[in-house]
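Okay, structure first, notes after.
Removed from the display is one protein chain of the complex; every other protein chain stays in position.
Chain lettering (A, B and C) follows the sequence in which the chains are written, and residue indices restart at 1 in each chain.
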């Protein structure tokens, strides 16, 4: 089940392989969630094969999201390493009491007498016509909760390493898996390059990748993105080079909480401008925290305010045309970069 | 039950009077929640007397927070005006599925065929030694949810008018009532002055108050606060005048969502610097959204980055000394103002 | 001296029990089988058409058909008065919607993402709204919603009933029991219909539902009945008993119907043994009614349905697409 088995694999296959690997490495790893058993292996098939190989460590559950995360917390405190699969990220809302008033509190509230090494994996994101309750990007509801870790996958991250890091982490981790990403091939930099971009990747379990179209020369702007917005940011950067001869850097984060913005600040030192990109709704989205931190840490280096590109503050409609209008796209990113010279404060 | 009945009343009494008034004005107003019946009248006594006067419109419930907000949504869609009392704001986490995937979605998702005119009232805040699960300021979990309104009370707002506005609103409103505030006297500006400050108040149902120690002359900084941080910001501003001869403006918001920052921007035009003050934890707190908006809208007018004063990202400990250390206080606000001249980016 | 506290008779929830109890209703006799067949056939063909459109790539997103379970929708909803009763449904809601509203075009346009859809294209298959009809795709969360609506109906005093349809899998959600408790305490006119099709998505009931479904209601003091049938006449009779109980007493009721879903959970995701599905086809509710009909009458009914449906499809195709500038 090594990562290098096949040259091109869909992201969901890599996640699946990493889960198999985690089950092999740790006796304590258990998977709990809905519709996990083979031949189905979870609604997005990320859990395929696990129940066949480890029938006593894959626990398919009733539809009881409010309890699942609490059950996992109990398992984790007692020495197991549970992984919870919440079928759609929208349903994380049902678990938030356990997250806010339990999982995130136990270690500190119990004076470090316990650890809660659990992983909650859940798919987020739209663009599949699933409508208002099956398309959201609700990671914003988690990033404000102290003492947990929130990690986002993207197709250019080493997903095998990322999933492994989450499982090995002694803190509770919420792993946000983008739905559209599942079906796309994982693409990794080779020789420090990917798709014509020069790439730098930070060290540590939850790396950020910085992509530059001109070998980290002067840039017009930095776009910080995560999850499903990463390929869109890359496409925007490519089109800006081709169509406008503007060079942008793209920073693809994996750790949303704790937030380590050093790669963003480093890029902003070259570009002097930052655009945050996220698929969730604008207000109090992840971009708000990034903007608040960067305007403070890089006040003297910003030649324009931090701009946020996000979904409008409303529902994600079901009809494809309405959904596309609602979600942030490549054109929105390009527009944000090209209007950087415009009047500040015009749009939020 | 008029607002002018007594010159000095505790905030909880004003809220209580406004609820009585709402029951009188609208047949459809119902109160639902735990331990509401007289003689108790709710854990903080805000609902006192209602069950005696309107026994068939005050519904005391089992401990079922996950359902209560959904029940209220059903009542509201069918033409009633329910008010839900969630005993402690910490328990709102139990209701978040109904908020995120129901209450906030119905009107838009159902193509404006319904409205959901409900109010959820809940006390937030610490400084009472109640410990990690009964002291939080979780309004941040609500402010990121599109299509709802989040309103915060403070002791210098006209609480009678504010509560009435919430009940009259056709959108779902979450009213955050500060616990420490309950027991303090409501203090209103008279002749445009309060406690030595000149005061301007915006029009509309959810006003913001701007306080100036030097009649809106040049100011060192603007402190934007809400809820229980309002009196602390006022105290900080007073001490800064007395101890440092620094004049700060304080903007006390009531509407956290939708966020109308015009009064803040107006004040920043005079001060050139903004400090956000909130009792909740820092990361992705309300201050993040304010900072993100203001740095964009007032980019050219800020002489320093927006600074955030908030609780540390962790639990609220129970021991009084630990709790005081953890929560933001007057000294933190004073420190933020006096170090404004310092190096930007030093602290978050 | 007993340690028991004051009993329910001594203390009533003052907030709710004081309401005027509902009074007038006329029990619904069983409609002619031809009529029931027509309604069920209309639902069946509507949903088969959706699946065809999906397989042709004419639809995107998701859909959950009630193929095999049409008798539940038709048998229960016949008892409801669209003017004063209301229905709340889940992801598998097309049958309930069509049985309650009859608005084929509004539903098809919605699933096709047209502005003429009942939710303007915003909601899609799982998020329908029409007068006295609402659906949502979050399992379980509709039960509190319906409970609140039942409370509003009790308050209104017009004798209306709030009916919510949930599946066996949704019995896993705790809010169901929170609401059984409150509906029982407050004596709300709430009808919970559990369509137990033996599976939740891929999960067989035995892996998700312990104990007994009616006992779960009865433990909260809610009257309940479980029937095992796809015969719309039996379902009609059982639903009649439930509705009568609610109209007469004002108190809630749970009706469990053991049935079977003949199509996939949504589109192609079926992990059940094909032989098992085949074995269930003889209980297809349409086979039951068809066997009772004169073949000519049946043909007449079904052809009329097909014509209606074809017209509906045409109209929906012609309707403006939501979110696309004209």
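Operating definition for what follows: contacts are C-beta pairs under 8 Å (C-beta built on N, C-alpha and C of every residue); 3 or more make two chains touch, one makes a residue touch a chain.
This is a predicted model, so every value here is computed, not measured.
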| item | value |
| --- | --- |
| Where the missing chain makes contact, among the chains that are shown | A, B, C |
| Chain not shown: contacting residue from C:37, C:216 or C:298 | C:216 |
| Identified contact with the non-displayed chain, of A:16, A:98, A:255 or A:271 | A:98 |
| Listed residues C:33, C:60, C:158 or C:207, member touching the removed chain | C:207 |
| Contacts of chain B with the absent chain, listed as residue ranges | 34-35, 37, 39-40, 43, 60-64, 66-67, 90-91, 94, 128-134, 315, 317-325 |
| Contact footprint on chain A, counting only the chain that is left out | 30, 32, 37, 51, 55-62, 64, 66-80, 82, 97-98, 101-102, 105-106, 108-111, 113-114 |
| Residue numbers in chain C that touch the chain omitted from display | 1-8, 10-13, 171-178, 180-181, 184-185, 198-199, 204-212, 215-216, 218-222, 228-230, 258-260, 279-280, 282-283 |
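By our rule, only the chains that are shown with their structure count from here on.
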| item | value |
| --- | --- |
| Maximum centroid distance from chain C, chain identifier (CA atoms) | B |
| Centroid distance [mean C-alpha coordinates] between chain C and chain B, Å | 41 |
| Chain A-chain B separation of Cα centroids, rounded to whole Å | 31 |
| Separation of mean Cα positions, chain C and chain A [Å, integer] | 37 |
| Multi-chain contact sites of chain B, meaning residues that touch two or more partners | 66, 97, 101, 105, 108-109 |
| Sequence positions of chain C contacting 2 or more other chains | 117, 119, 122-123, 127, 136, 138, 174 |
